[in-house]
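Written out below as structure tokens is the structure these notes cover.
A protein chain is absent from this complex, but the other protein chains hold their places.
To keep things simple, chains are lettered A, B and C as they appear, and every chain counts its residues starting from 1.
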Amino acid sequence: MVKVGIINATGYAGAELARLLYSHPEAQLESISGRSAAGKALAEVFPHLASYDLTIGEELGEVDFAFSALPHAASAAACAPLVRAGIPVVDISADFRLRDPAEYADWYGADHPAPELLSQAVYGLTELNREAVRQSKLIANPGCFPEGALLALAPAVKAGIIGPEIIVDSKSGISGAGRGLDLKYHFGEADESVSAYGLSGHRHLPEIVQELAAMTRGILSTCYAPLTAALSDGAVQELYRDFYAEEPFVRVVDSPPATKQTRGNNMCLVYPTVDARTEWLVVVSVLDNLVKGAAGQAIQNMNAMLGFAETTGLDAPAVYP
Amino acid sequence: MVKVGIINATGYAGAELARLLYSHPEAQLESISGRSAAGKALAEVFPHLASYDLTIGEELGEVDFAFSALPHAASAAACAPLVRAGIPVVDISADFRLRDPAEYADWYGADHPAPELLSQAVYGLTELNREAVRQSKLIANPGCFPEGALLALAPAVKAGIIGPEIIVDSKSGISGAGRGLDLKYHFGEADESVSAYGLSGHRHLPEIVQELAAMTRGILSTCYAPLTAALSDGAVQELYRDFYAEEPFVRVVDSPPATKQTRGNNMCLVYPTVDARTEWLVVVSVLDNLVKGAAGQAIQNMNAMLGFAETTGLDAPAVYP
Amino acid sequence: MVKVGIINATGYAGAELARLLYSHPEAQLESISGRSAAGKALAEVFPHLASYDLTIGEELGEVDFAFSALPHAASAAACAPLVRAGIPVVDISADFRLRDPAEYADWYGADHPAPELLSQAVYGLTELNREAVRQSKLIANPGCFPEGALLALAPAVKAGIIGPEIIVDSKSGISGAGRGLDLKYHFGEADESVSAYGLSGHRHLPEIVQELAAMTRGILSTCYAPLTAALSDGAVQELYRDFYAEEPFVRVVDSPPATKQTRGNNMCLVYPTVDARTEWLVVVSVLDNLVKGAAGQAIQNMNAMLGFAETTGLDAPAVYP
Partner (left out) sequence: MVKVGIINATGYAGAELARLLYSHPEAQLESISGRSAAGKALAEVFPHLASYDLTIGEELGEVDFAFSALPHAASAAACAPLVRAGIPVVDISADFRLRDPAEYADWYGADHPAPELLSQAVYGLTELNREAVRQSKLIANPGCFPEGALLALAPAVKAGIIGPEIIVDSKSGISGAGRGLDLKYHFGEADESVSAYGLSGHRHLPEIVQELAAMTRGILSTCYAPLTAALSDGAVQELYRDFYAEEPFVRVVDSPPATKQTRGNNMCLVYPTVDARTEWLVVVSVLDNLVKGAAGQAIQNMNAMLGFAETTGLDAPAVYP
């Protein structure tokens, strides 16, 4: 049984990690930290986690594996000593997503707290980066917006069937608001994410993040790109189904999906279609921003890093309706 | 591994049974029926259940245990042959909740389809009726409204601390609407449920069922009753905590709970308080109408009937927020 | 044209006063104050009020009539000099609802800022207190919770058909949260309101204020009381219809109303019914907490005080759905 710790268990992503780990047969949540709430029981902060008998500490105790759900900058500072001590870490913040410390300083207005670790960090979109994730000790978990966009666009980009004028229009539930939505920030995330996978020729990516107060969880991304050759709906569907044939957490569907169909679980549903009149590809993807967009993806990465089946502890169906 | 079947898996309660059984380590969903959708894949009707590779049949196949999620009358007719064949059954409909066939005819305007089974049926509010449930082969699963009211009031009634003027004010999420909300029907349910537990002196129970379209899942019940003796908040809290000390699915809380804290799981949260000025007891309870109010309670009953720990397959935390 | 001012136009109640006054043919909003936002345009704080060309001042300018939408204590202090100067005032806060300065000190933990005005203040539930409102220069506008409860119960209390065990169960939209929900406070409000109308024998009034995050506007109150004599549904309906026959803003309806049916307008819908089995009266009322529960009621009072028809500027239908 792997002893797991969560740094900053008092935000939405940290609480969701705790929720999902409760059902994980190979991992045991042993230690949680969160300075403002240090000394309180987890159940006091999150009544829905009352099954845990854990007290929030100032610092993490001894663990075999750690997740960090701290905000950026604080997160790198907290992860660095663990990584140096040989403890594998998945960082949910953006701190290890960029490769270049100068670019980090540019985005965040401060020097990176652990620049020497940037070259070890692997961008943890498991579906597109599996081998590197398996061999890494430090994972930069993807942001929820690029997650949905990259899974929606990767098959088309890899197949070379679309031109560079890519538009991504994302709508998020309000639980995303804790993560400090900011247009520039998300441009940054998305751009880095895309270039990380050889999509670097595809830089035209105006993304508008629209926070819709009316749903709590979920991200729906609609992606538009011009096809470079005439392709039928059927051909595109087949290309997508082939691409994701072996993936347990991406399902290509044949009608527009709703965010509710993924609530609480680690699925991403992808619906590709062709606007025949204009010959543009339109792809809709949905996922739960707190699961596939954060905590579930992080556990999927842990599973890959530790040699477990990626679905371990993550196979519960969505809570619908 | 117990082979389980669900009669009418195409409604909300049936789908929720399938969702919860997916994580049950001792039971395997083997067969599902649902006439209107017969021949379709379960994944086609409910995309969130796509992990199942099951086709909906006209009739149930061979199983060791069955749940019926049919509407009343149809349900008794479908359960009867199974019960007669010795297969244990949990019926989610109201068909076996009343003891007297004449009363059934009176409420539903039709003769009971299997009156000879009424005497075998046990009202499946496990917390209040555990021994009988364990020895039964036919369980009448409680309705979601009496479930919340009974768990809120049982400690006070058993302790004899309240008078008969009991008011229950319940608010349901819209997923309850599939079950044919009707004031009279719910009076009937509630009345029967109450008298089943020796509360028969307590017949003053005007209940208004208010369906609030603005939440999908959840029932919040507020119960009011005059105290027969002056009791402090603390004394009532202690009485409630003692009463439910060993129950895994009822938690007495010390501030007003929200339905979201139970979304997707089998908990009922109960908050008792005293209005000191008027010496009335006020108890608020919350639960997920599809889980503790239907499918989760049904699986808890199955666990009790088959000798499993009652929490088997039901211990996932709530999906919050 | 009456020149009107709003003290503290930057909260929900103040903004709603501004919205409604925009369509008032006899009154012109001339001056608004709000210290934290002083110097800003109203349109900047509330984009939906961009039709106004008004700047928020530190203090109110010269006006013929004033509304105060300040929180309690601050409100009395701001109203007092206006009242002393002979300017009629409607105070939306609770400051002038209690008669006894000692009781005020008891509830609020501070001395009343203008105790000598308490005896002049009139409780502005126009329907029940019309003559006094017409002759007053200082109105204590009712709180939104007692408003719904009092309109639901007044006909029954006046007719002497119910006993003293009255239960009021109120559900509010989240826009009520700005007003500092607190159980005790609302007990206080409700109790005072009730006793103000000769209901003082009816002191058994446990009220649970439940804030439901899922709707923005609206209060739904369900009131329960034992009938002192057997009465049919029809007889109670008739009694209620007679009682409110001349009232433009209370409509007795013959099926359970929804809060949406009053959104944005000054109506209160009342649905009385009898639970025949228990002989209890159950009355449901709905209103928009920001209109009939605050700003609309305040303008109705202004109309009565200034001799306008009470419906002036208040006759727009609800915005449904």
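Please note the rule applied: a contact is a pair of C-beta atoms (placed from the backbone, for glycine too) under 8 Å apart; a residue touches a chain by one contact, two chains touch by 3 or more.
This one's a predicted model, so the numbers in the text were calculated from it and none came from an experiment.
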Legend entry - Partners of the unshown chain among those that are drawn: A, C
Legend entry - Absent-chain contact - pick from A:Val282, A:Ile299 or A:Leu314: A:Val282
Legend entry - Omitted-chain contact residue, chosen from C:Ser136, C:Ser221, C:Gln261 or C:Ser285: C:Gln261
Legend entry - Chain not shown, touching residues in subunit C: 12, 15, 18-19, 22-23, 46-51, 175, 216-217, 251, 253, 257, 260-265, 269, 315-321
Inset, instruction - Just the residue numbers, please: which parts of subunit A touch the chain that's not shown? - result: 165, 167, 169, 171, 187, 203-206, 208, 210, 212, 214-215, 220, 222, 224, 226, 256, 275, 277-278, 280, 282, 284
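Note that in this section only the chains that are shown with their structure count from here on.
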Inset, instruction - Pick one for the touching-chains graph, please: line, ring, star, complete, other. - result: line
Legend entry - Interface numbering overlap (same over half, different under half) for subunit B and subunit C: same
Inset, instruction - Would you mind pulling out the distance in Å between where the CA atoms of subunit A average out and where those of subunit C do? - result: 48
Legend entry - Centre-to-centre distance between subunit B and subunit A (centres being mean Cα positions), rounded to whole Å: 37
Legend entry - Centroid distance [mean C-alpha coordinates] between subunit C and subunit B, Å: 40
Inset, instruction - Mind pulling the residue numbers of subunit B that touch at least two other chains? - result: none
